[in-house]
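For this view, one protein chain was removed and the others were kept in their places.
Letters A, B and C mark the chains in the order given here, with residues in each chain numbered from 1 onward.
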Amino acid sequence: MNRKKEAEKVSNTISNDLVLLTIPMRRDMELAAAQLASVIAESMSFYEQQVEEIQMATIEACINAFEHSKSPDQQVFTKFIMRSDELEIKITDQGVGFSHDNRAQQRNNKPDIHPEMRKRGWGLEIIHALMDSVNISSNNNGTTISMVKCKNETDQEDGQE
Amino acid sequence: MNRKKEAEKVSNTISNDLVLLTIPMRRDMELAAAQLASVIAESMSFYEQQVEEIQMATIEACINAFEHSKSPDQQVFTKFIMRSDELEIKITDQGVGFSHDNRAQQRNNKPDIHPEMRKRGWGLEIIHALMDSVNISSNNNGTTISMVKCKNETDQEDGQE
Amino acid sequence: MANKFDIQIRAEKQYAILETAGYLNDALGERLSKEAQELIEKGYTQLVINLDKTALINSIGISILIEIIEALEQRDGTLNFCGLSATQERTFRMMAIAKYAGIFPDEKSAIANF
Partner (left out) sequence: MANKFDIQIRAEKQYAILETAGYLNDALGERLSKEAQELIEKGYTQLVINLDKTALINSIGISILIEIIEALEQRDGTLNFCGLSATQERTFRMMAIAKYAGIFPDEKSAIANF
């Protein structure tokens, strides 16, 4: 009925279960994604601790895009997909991408005194630890990290408050 | 450089000053818009009270779209435009629209005992009161309410904490 | 957290306090109204609604607060609000709620001014 308007916006294939966010790579904008993730997770009745885990993983995925993607459009696109039993968050940049081999070396940080307590290179590990399944697809057109948090993850139950 | 991906997403005319949000018309999703507005306003160093005013106006604009728009795609599109001295928030639905004349009658609410303390029909007035400038454009393709909050609104200064 | 909500009730001899937590929308408003109605039926005519832990509120939630004010008026009762943020108080005044209900900074003053 209103094709022109639709063309200007996001296509109307979007369902009742989807939230889309576009943020600029700019100070504090990872908090925008994290706070949005928090409202969505709360509205799905995730436990408080799960909400915090989702927020922290979202922050790490966003700052990776900010820090490493070198994306020319300087934007991060986030898709929140609400399912009955899980929340999927897909965070995309249109940057240079990476593979396991070409990950950046530690930048000019102070040297690590205790190798096991290294200072950088934790972001992806944190995301893997806090979310239930993580999938990264990256090539020289950009990176998408897809992270899923399940509502009834069994090894979490004793950790709930 | 990556046209296919770009076509799937929002066009790359978007600048460093823009945040885009698409939410479904679904319980609590107005909070998603309001919390996002709050993070953005805080990152722009608005006062705490101004942040609250922005949140409340955002909620009212969203629930108007939820309640009244009858939008077939059941979505609300929000654009946050960050300027040095102000934040503009544009909230759009692709619903039936309205004009001053064809506003809905009070629905089946309990009758108002004190006419000055009527129960419904306050949303737009609240938005006008809390924001510095408000512009509504509405036709049968939908409604966009554009609301601007200035950082140095003079009649606010004594109200700050 | 913004959308976790709750109501605490403390009923004293002469008055009762209803304290909300979380977003005051239609859902929390309806629950609050039901609790207030039960207190009114038990004979309470002096109620305090403490919104200190309610950071966000919408106009549908406020419309239900007005219903509570009206219900109390029919029993010659009084509703006093406390714990409002500056923006909430401003909105309540705009909507003429301040004419038909009390607005006080805290529970102590809300109770002292029935």
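Throughout what follows, a residue touches a chain if its C-beta (ideal position, glycine included) is under 8 Å from a C-beta of that chain, and two chains touch if they have at least 3 such contacts.
This structure is a prediction, so every number in the text was calculated from the model and none was measured.
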item	value
Contact residue for the chain not shown (choose from A:23, A:59 or A:82)	A:59
Touching residues on subunit A - with respect to the absent chain	27-28, 30-31, 34-35, 49, 52-53, 55-56, 59-60, 63, 109-110, 112-114, 116-117, 119-120, 122-123, 125-126, 129-130, 159, 161
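Quick note on the criterion: only the chains that are shown with their structure count from here on.
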item	value
Farthest chain (mean CA position) relative to subunit C	A
Mean-CA-position distance for subunit B and subunit A (Å)	26
Residues of subunit C whose C-beta touches two or more other chains	2-3
Subunit B, residues touching no fewer than two other chains	27-28, 31, 35
